[in-house]
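Below is one structure, written out as structure tokens; the observations come after it.
Excluded from the complex is one protein chain; the other protein chains are retained at their positions.
Up next, chain A:
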Amino acid sequence: MCPVLGHLDGRFESADAEAEHRITALYQEFGGPLLRHVRKSTGNDLQWAEDVVQETIVRAWRNSARLQWEPSLIWAWLLTVARRIVIDGRRRKSVRPHEVEPPEVDMLAVPDGSDRALSAMVVADALRNLSEEHREVIEQTYLRDRTISEAAEILGIPPGTVKSRLYYGIRALRVLLQDKGVAG
């Protein structure tokens, strides 16, 4: 065999092995924590959560340059990738014509006794402390699984305005949650 080709074959093989090794390493490092996080947003749907984690790991492997980032940034990126996959799934699953509107924040009742309910109350409280403009864009995008442009159409304001209000609203919300000593 031509020595040059032989050499190249060897390189391709080792590249494959490297890829496999990398994907296994990704699972080992992030698979468990990611699954725990994703399960919170898929309700009790473990199968769905596992699919989301798998898809997230594959995307991470395809974007290996990002895996050179520092670990806390990789983790933040993986969580964001996974969240996007969950939201896309939820949007596909929802049957638009029969969609039930989630309750407005002011209509949320908090059953006492559980940590989760208390924690939800803190979040609802923080949302209420935002300006109307900021609260509205958070409700009309994330809390209703709508994209920026869908929310812009409903609110009758430009998409750029939704995006900008969302930025300042989310930052303000984070500060409010931090003041209450519960934000990460």
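Here is the rule we use: a residue touches a chain if its C-beta (ideal position, glycine included) is under 8 Å from a C-beta of that chain, and two chains touch if they have at least 3 such contacts; residues count from 1.
To be clear about the criterion, contacts and distances are computed from a predicted model.
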Hidden subunit of the complex - UniProt protein name among "Putative zinc-finger domain-containing protein", "Spore germination protein", "Iron(III) transport system substrate-binding protein" or "Sugar ABC transporter permease": "Putative zinc-finger domain-containing protein"
Candidates A:Y27, A:W61 or A:Y142 - the one touching the absent chain: A:Y142
Full-complex contact with the absent chain, from A:L26, A:V53 or A:L173: A:L173
Residue ranges of chain A at the interface with the undisplayed chain: 37, 40-41, 43, 65-66, 69, 72-73, 75-77, 79-80, 83-84, 86-88, 102-103, 105-112, 116-117, 119-121, 123-125, 127, 138, 141-143, 146-149, 151, 159, 162-164, 166-167, 169-171, 173-174, 177, 182-184
